[in-house]
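The structure is given below, and queries will be raised subsequently.
Heads up, one of the protein chains got dropped from this complex, but the rest are sitting where they should.
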Amino acid sequence: MPRIGIFICHCGSNIAGTVDIEKSIEAARGFPGVVHVDEYRYLCSELGQDLIKKAIEEHNLDRVVVGTCSPRMHEVTFRKAVTEAGLNPYLLEVANIREHCSWVHKDIEKATPKAIALLRAAAAKAALNDPLVAPSVEVEKRALVIGGGIAGIQAALDIAEAGYIVDVVEREPSIGGRMAQLEKTFPTLDCSACILTPKMVEVAQHPNVSLLTYSEVEEVKGFVGQFDVKIKQKARYVDPVKCTGCGICYEKCPAKTPSEFEMGLAKRKAIYVPFPQAVPNIPVIDRDACLYFRKGRCQICAQECPPQAIDYEQQDQIIERRYGAIIVATGFDQMNPSHYGEYGYGQHPDILTGLEFERLFNASGPTGGKVVRLSDGKPPKKVVFIQCVGSRDKARGMNYCSKICCMYTAKQAILLKEKVPDAKSYVFYIDVRTAGKGYEEFQRRAAEEYDVAYLRGQVGKIFPESDHLMVHGVDSLSGKTIEIKADMVVLAVASVARADAPEVGRLVGINSDSYNFFNEAHPKLKPVETHTAGIFIAGACQAPKDIPETVAQASAAAVKVVGLLSKDMLQGEACTAEVNQAECSGCLYCEAVCPYSAISPVEIEERYHGGTLKRTVVEVNPTLCHGCGSCTVVCRSGTINLKGFSNEQILAEVDAICLQR
Amino acid sequence: MRYRYFPGCTLKGQAKSMEDTAMAAAAALGIELIELDEWQCCGAVYPLYEDELISLLSPVRTLAAAAGEPLVSLCSACHHVLKRAQELMQRNQDARHKVTDFLEVEYSGEGRVLHFLEVLRDDLGFDKLTEMIKKPLEGRKVAAYYGCLLLRPSKVMQFDDPENPTIMEDLLKTLGAEVVKSPYRTECCGAYLSVTEEGVASDTVARIIDSARQAGAEALITACPLCRYNLENCSREDGKEPIKVYYFSELLAEAMGLPGESTGADGSKEEVAQR
Partner (left out) sequence: MIIATGKSSLIDEMKVQSGQNPAECYQCAKCSAACPVTAAMDLLPHQVIRYLQLGLEEDLLKSKTPWICASCFTCAARCPRDLDLARMMEGIRLSMLRRREGNKFGPADLTPEQLEKLPQQALVSGFRKYNK
């Protein structure tokens, strides 16, 4: 029989004002197993805690129930107190008679029996409490950042500056991401490369950072503190040690293919760096475009390379490393608007997406920085911008607002006016959304100082006619339909999750929303955490966002990683699921519902009628388990129990509440 | 290839030439079109209010009469009404029970409902049709005019890309014509507004014809008698070269070397639209 002590807190008048303490004590004395009952004005005070500690010693208590405020408030305090008196902390039970009782009731006659019932339930559960020990995990002091855009770069720099080793894995041959494709950035119009390139160089040269470009994560195993990751470093066919970055190879290469960096508007060579400021400045050979790999002839790059860095025999490498924490910063894509037949994207060279138009401003872009029509090379005099192409569209697009388009459209209209002073811009919009520091002012400048005509309405259809695009739209404010003989149309297409985001999510073990953006653990209070401990997210892989927000989120994720890596050991969760394998039927329902991938099937051998029988059951990895209890609910044979919240314990509580005696 | 055929009223009247030429072509192509024994007008417009069940009686009766066999029509409006009535019968159980109980027929949305163009594209195949072209329309600059009813709503009609359809251009290519793509080929001609608001239809028609002419077309094809009527009769006198309007089947028969002549949408023998 356990020896339970019950301690009731007055919490000033917070509890005592609505709960009759005397009556409660009287009742508690009669609970099974209770050998000692006491009360105190403020149990959480030092004197209150001493009272409990002394009682444990004097009365040889092996279970303690406190009738106090919510366990969210002081469970930790009282667990510490009982530990100091020599008890396992999980032998303490809290009856919440403040938030669950005194605060929500006025009538002392009714609140008192309820408080007694809550105390009786807690005592019944405490009688069944087992001592629990939380597992501890050693922390690998190294972080992995997946994605080398501005989010990944910022996060890596912050982690490195805090003194920890960090690896950045980037799929493309260079870091830089989307920001590297931009000409200028709103609302200050500073040149994107001018502010990004120094960061790219800094991260590449930082002694704590290793860049793994042209690489992809293949496998993630393990758990917080000890993620075992396989990374495939794709063959560049260029020896990075010998290569001087002189560029003769891609100058001489005869094979051309559309450039991904230029959104297909220009060609690149088969051996290439994606853009002039690429980091690292080491070319790669695109096997699918290379004449030597395709036809076995050419090798001009190898012949021309002064340090003889070309190596056609190079193989993909698999790198296996352990990391304590991971940041996912894999960015976003543009929606392809071809399915909006009325806009004719892909059918006419002068109908562009926002990012394609952006490249026309860039000095190293497809037009050498001249803003001209791709159809005839003439500067456009009338440009129509269409907002919300694929955003806020539940019929053919995405339900959400892509957030950045209003601002980059205003930016592009301003830049256009600077490059082509006699150009006129028309912006068809549904709502102008410019929440952000200096944003509204910026957009107003476009309308007021740069002669950009904002038309509240949408475009019905674009009809290509001889040398122009006839845009049929409407201005709903004046109630007039509008036809514009445009030279160029720019579609502000939706920002969407990367096509392979669900795959990446599965690979690292984090989940996504219905649009395939990665889910944060809490929409307000845990914006960079995921539901998987030790894995964090930053940037536009979580939702469409602009550069300042991305950078802020990256730094936030870095702080979380640094906090984690600063610990030598991590205390795991003591209240984890455990399975009685003898009763497990191997249905694997629990594996399917576990949000933390903590449950896995395992084959066991059993003796059966003299022979042995192999069958599948599950096992729980206690370091991955968060104790959410989902598995216990779906378990068909009722054989998974959550430690500290076992079926027996919960039923005992229910019985104690329902049965008066 | 055996199909039940629903002509619809206009094909027995003003648009007889569409039926005659299509039937001749079908026979030559081994496409058996068996006219339904008893049929009545489809109603010409699909009722857009879901309690307008009375307007569904005729199309549902037609659908049930096909008895599960593929049902083909030539007129865009008939095809539109039949296809959408079928979709409602599949989707709305309550409407289905009311209509079929009233008609005392069994029908629950089964059977393929096809436009003859779909038969040519999907069942016969334009490749196969190429072999049957005896007098290709060489040098003839022809644009397709789709109008509304074949294409929209695309989720129900599932005929072609609603904004960038290709089926009629593919047919014209097969017939050996020089295909002209006109940007206004999916814009409405004004439909029944020509009955009450002729001025409105004149505006829409003017745009369609100007656009086709600018693109270099000398002729248009359509699959809808009302489109053809509007294109021929609602255009304003502008002193420019008139543009010929044909039913797709007329050019099909011509390219296949079959006898037949083009008539106006009003049944007159005028070859050329009055402009």
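Letters A and B mark the chains as written, and numbering starts fresh at 1 in each.
One rule holds in what follows: a residue touches a chain if its C-beta (ideal position, glycine included) is under 8 Å from a C-beta of that chain, and two chains touch if they have at least 3 such contacts.
Note that the coordinates shown come from a computational prediction; the quantities given were computed from them, not determined experimentally.
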{"item": "For the chain not depicted, the shown chains it touches", "value": "A, B"}
{"item": "Hidden partner chain, touching residue among B:100, B:182 or B:204", "value": "B:204"}
{"item": "Given A:89, A:177, A:274 or A:473, the one touching the chain that is not displayed", "value": "A:473"}
{"item": "Omitted-chain contact residue, chosen from A:203, A:325 or A:388", "value": "A:388"}
{"item": "Chain A, residues in touch with the chain not shown (by the definition above)", "value": "342, 388, 392-397, 430, 456-461, 472-474, 476, 479, 481-482"}
{"item": "Chain not shown, touching residues in chain B", "value": "8-10, 13-15, 41, 43-45, 47-52, 55, 75, 77, 147-148, 151-154, 162-163, 187-188, 190-197, 199-200, 203-204, 207, 224-226, 228-229, 233, 265-266"}
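Everything below uses one rule, namely that only the chains that are shown with their structure count from here on.
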{"item": "Chain A and chain B, separation of their C-alpha mean positions in angstrom", "value": "52"}
{"item": "Chain A to chain B touching residues, read off their complex", "value": "340-342, 344, 347, 461, 463-466, 470"}
{"item": "Contact footprint of chain A on chain B as seen in their complex", "value": "161-164, 183-184, 211, 214"}
